[in-house]
Each structure stands twice: as C-alpha cells, then as structure tokens.
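I have placed the structure first, in the form of structure tokens, so that the comments after it can refer back to it.
With one protein chain removed, the remaining protein chains of the complex are shown where they sit.
Right after this comes chain A.
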C-alpha cells in the first residue's frame, strides 16, 4: 500500500530528507509531495555567498529528485488540519498526508530598531536577497552582526563594490565560535582588507535620507555610519509558526520540539533542520540537519534510527582568514584549562581547552592558521597524545595516535577505523580511492589532510615511479628533460632509467619532448615512442582501421569546407559522424589511405584536429553576440582564437575547452578543462572540469577579466599543468591532488607566488611560435610518408582481414573471420579504459 508523505519546505534539509527516502525506498512505499514557499528548486544555501562570483544560480543547484517526487514551488503551507491530516497552501490547494515532515528552516532575526524596515534594509538568506542587494546599486553598506553569516555578508557586499562596515553587539567578531584572543586577531586581519569594524556597541536606529530610504545607521556610542544599504545578519529564528498555529509543542526559545527520532508531539509529524528544537537546542548548521533528515527517512521505512548528536565544529575561510572552532571552544566545562599560543607577527592564534588534569582535549580555537584542525578535532574527548603546550606550538609535529572509533570525517561520520580498514583491507592506495570507498573527504574537504596522514601511517608509500623503467614521476622527468637538454629517449633511459622502456614511459617521454617544442612528433626515434594513435596521427579502431578528424576551430565551418569533407568521405568510403566535440569524424580509413585522404584535406586548408593525441582537442563555442539574442560577448571569435593558440599543445592528458556567450552556458564550458563564460564586464574563467568517467564541474578561477588577462592566465594554467601533472591526469584530478588545491593554483598562476609566471608564459609563447601542422609535416617528408604502408613487402595491398558491411547507408566494420572465441573478445573493463 502506498502512503503519502508531505514535506513542507524545500530547503537543504527537506531536500536531503526526500533524497534519503527515495534512495532507500526501493519498493516505493511512499508517494512524496514537497510543498515549497520559495519559487526556485532547492539550492545550496551554505554556498550562497559564492553566488556573487557568477550571479548564476545554476551553480548552487542541488541534484534533482526523480520524477516520482511531486514538487509544488512558490505555494507555502498556511494551515495544518491534524485531525483530518490535510494541509492547505496559500493558494488554497489541499493535500492529505499519512506522514508530514516540517522542514521550514529559519528566518533571519531583524532587531526591531526604528527604521529597520526602510527601503535599503536587507537580510541575507536567499538568492533573491542577494539579487536585491545587488540591484540596490548602493555604495556604502553597514552589516549588522559580526558573526559567521555577518562576515560572509560583509564580504559579499565588498565583492559587489561597496565598502562595508560591520557592527557587532558582542565585544568581538564571531562571538559564538572564537574567544577574545582569536577574535582580536580575526579583527586585525579583516581590517586589513578594508572592513571597518565596530564591536561591543548596539544599533540604535536606521536613519532615512531625503528620499525616504536608508541613509545611515546610528550606534549607541553616538557614532553615525553612512549606509544606503543595511544588511541585518543578527542571528536566526526557527520558523515554527505553522507548528504553533496547529498546536504542536515548541521549545522555550522557539523551534518545534522533537524527540531523538525527530518526531513532534504529533506522532505522524516530524520536524527537521533549523526549524526543529532537539534536546533543547536549535542547530544553525546544515550537518545536524542532514543527520535529522537521515533519521526521518529511516523511521519512515520502519527503522529505529536516533539522532546521533551533532558536531558543531566549524572551519572556514572568511575573507581569506582561516577560522576553526571545535568542541568546548569557550572552556565552559567545570575546571577546564586553556592553553594559548598567540603569534601576532605571523598572524596565528591557537587555543586548546583541556580537562583540569590537562589530560583530555575538550575543544579549541584556531585563527590564522587552522592546519591542525583536521588532526585535533577528532581527538576531542580523548586523552591527549602529548602535552598541550607542544600541541599548540607552531611546528607541533607531534604524533597524534587516534583511537579507531575517533570520527575523522564529520560531514559523513566516518571513523578512523573505517578508513584504515579501507586502506588495509579494501586496498585503497591514495586519497582518491579512500574518498570513493568511504565518502570521507567528499563533504567540506577539511579532513583530507588527515586521510593523507592515515595512508602514511598505514605504510602506503604513494609511489611516484612512472613504471618499472623510471623511478621518477612524470613531473620529475619533465624537469630532467628541461634541465639537461636531453632530446632522445635512448639518452634519457640510459642516464636516468633502466631497460628499454614500455608502453607507459615511451609515450610519456614522447609527450614531454613534444611539449618542449622539439620538432615533429614523428622525427627519428620519436616515432617509435608513440602510441599507435600518435604514430599514425589518427585513432585506431577495433578492426585496425583509423579515423580522421580535421580541426574545425570553435565548430565554425564554411559550406565550401563542409563540401570538401563530404567529398573525401564519399570518395574513400568513410563512415561519417558529427562528434561530441563540434566537428566531424571520418571512420574506417586503412593505414595506406591516410596520406591521400589528408593530402586532399590539407590542400583544402584543413589541418590535424589532434583527436588522437594527448593534446588540446577542441574549444567548443556557442554562437554568442553574433547571433544569439542573449549573448554578451563574442564567444565564437574567442573560442577560435583559443583553439588556434593552443592547437598542438601536448599534455599529460587531453585538454578540452569551451566558451559560452552568457551564463546560459550553451557551450558547456564548465564541463571542460578550462571554460570561459562571458559576463557583462568581460570573462569568467573556470578550470578543472570534465565529462568522461568521473564528471566534474570546473571551478571559478578569475572573474570579469578582459581578454588579454584571460589569455595570460590560461597560458600559465596550461603550461603549469603540462609541467607538473602526472601521466594521464586530467586537470580536475591534478588540481584535486595539489596541496592547497584551487587556492594554491590561484596563488601560483594568478598571484605568481612562485615567481614562475614569466617563465610559463614564455614557454607557451615558444609553443605557439613553433606550431606546425603535423599532417602537413608528414605529407612533405617522403621518409615519414613511407611508414604509412600496409605491408613492407606489399605496400599497395590492403589488409585482407578488414571488411565492411552496410548499416543505415554507411560502411561499418564486420566482425572478422578467424576472430577468437567470445571470452577473449570481451573488451577491457571500464576501470582499465579510464586508466589509459
């Protein structure tokens, strides 16, 4: 029998509850109806502040539910009839339920000071709030509240071009998370960014200007601050009005009272997330909300889950300052002692809270440098592994032996024991495999350093050796080749490796030599290093034939050129298909046909598309301003320029790119290794995306830059990648594996923290200058041409094992006679394919 679950509220926690239920309710015992006040689909509120980077709400979207879930947007519930088990929405829609989940979240608290409702006063909770603040076009802003959200709001306002002032009632910033010492350091750091801070003072009124809108804020100490924008961020209040009105029990300070199963005083009604009051507390963090969502999903399916307790530790980077707080950060436990290390010069503050005998860690505060957070947080409530003084000292390189039950990843509640088991028993050998095996590290990411440490502790030597012939990693070999000037494989392996190489190291060395612009890829010994695809400058197919992919920069092509492709395909009997990369692939050419095919293409002005190489593939474009009514920049011209600039660049793996003319993103730029999206002011650059085996969206690197800056940053990005990535590591995996990740990358290639940018740029300039079409190079060199023959003793005779049949009017390979039995024919499994 199918029962009906109604979820009121489509925020992060309501969304998670539905997802958890749909994941587990395979039999479909629940029909789910979501009734939402907001008119857009559920989104990631935690990441709300990043909306100012792109003004693209799509970047915040959460996974969509399957089609069985009915979602009614923009129609809030106004009434619950508990006796009849029916809810009524604002529009009068009635919906019966068997179980009801209230996930109505909270609302920002606006102190009732005079003028709090003037035009120009805002709160900071929804996408619409941010749109309104932006649209106000204000120049001076005051943020009321210096807590976590207040500082986030202040930064957002700063990024919108206003100089924010922050007013905090408590004597320090972030009073809930940090103590006086940490707050003082935090204050100094954010003041350096130009924020004006007023602590320990209350707001008396918002004053109106001549136009009746907010113009200033007056404080209790007599200060008056100019402000045409006022943002209230002074705490939150649970939205329990619906519950109150229908007679459900609520907490003393608000919040719908629930027990440890998240059930309210009515046994068919649950409450989860920021609207719920559990054990006398209302949690303002998403982690505890998610835990409640999981409990309810389990209960609805007959399980007995209870709320596991919440970890309210926080670690964040606010305005570039690391702030972390965990456990009993304020030393509220009886007899608790504080051990502090404060270094105002280097800008770091560390405090540990320990039990009265200094043996047990109770909590701590870290400001400025929170690198110890991942190792300290799991130790809360446990005996200290060393004396507290040495733990807070700057280079506290102390061995922190954690017990197995210690929770290492609080986002996904993964213990040290589960992680070491994944390493020792399931054979995980790197952070990536630990992540996919246990989910640890896939939330906020703050536990990743700990995962690395655990791998080390388990004795996993993360070998860098390329293969049995070279001890070095690809990046190291790159440096060897660059520094020594060695230009042949034989010299390199004689000096730095052993044996005669293999199908791993040979293509790597070939790629390194090619990246260093050392002539044609098929010159001399280099030809024998190449994978078959590079050796014949074409992709090998299952039957031994090859494909031909001419470059079509940006996907733009004239009818005349299309005709040439069509004629070549017809004359050589090639199967023709439009690829996923905005160009045309011609399949089924034999080795000896490749040169005459390319002769015709090159004569017509085509060049190699490098579909075969670990190299730049395509720069996908959308039509942009030229044709599209929404375009804000000329995306086609930029895509063509970029494709021509980087064509032929050999790299550790293939590189794909895209340029979209506006935030609608028709070129799917965020699914590319580098993607450019036009803005009204210039271009946003995203890096580290891909489709393929493990899809990932690219992350914003720089925004609103002009074309010249954009190209300079891409030059540096690509050259840094070419030099330092591992073999077959796409840019996404490369950035993920980098210490410090995207932030580090930005420091290196935008802020030039290593001083290598000029070198990277000149290396790219060298590549661009020395570019030559590889196919033209073959056609002009009789010696290279001679290698494109089927048989050394019968050059004109086609391979007799290749035959074709017809399908949908085109030639496709036939399964050949004499092919081995089925077992042997099975292709490699997906993980092998992905590894190549």
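In the analysis below, a contact is a pair of C-beta atoms (placed from the backbone, for glycine too) under 8 Å apart; a residue touches a chain by one contact, two chains touch by 3 or more; residues count from 1.
In this section, contacts and distances are computed from a predicted model.
A.B. asks: Assign the chain not included in the display its UniProt protein name, restricting the answer to "Bifunctional ligase/repressor BirA", "Nucleoside ABC transporter membrane protein", "Nitrite reductase (NADH) small subunit" or "Acyl-CoA dehydrogenase".
C.D. replies: From the listed options "Bifunctional ligase/repressor BirA", "Nucleoside ABC transporter membrane protein", "Nitrite reductase (NADH) small subunit" or "Acyl-CoA dehydrogenase", the omitted chain resolves to "Nitrite reductase (NADH) small subunit".
A.B. asks: Looking at the full complex, which residue from A:536, A:606, A:717 or A:775 touches the chain that isn't shown here?
C.D. replies: Checking the options A:536, A:606, A:717 or A:775, the one contacting the hidden chain is A:536.
A.B. asks: Return the single residue from A:3, A:244 or A:500 that touches the missing chain.
C.D. replies: Once the missing chain is taken into account, the touching residue is A:500.
A.B. asks: Which is it among A:112, A:222 or A:800 that touches the chain not included here?
C.D. replies: Selected residue, touching the omitted chain: A:800.
A.B. asks: In the whole complex, what residues of chain A lie against the chain that is missing from view?
C.D. replies: 468-469, 490, 499-503, 505-507, 527-533, 535-536, 540, 542-544, 790-794, 797, 799-802, 815-816, 818-820, 824-825, 827-828, 832, 836
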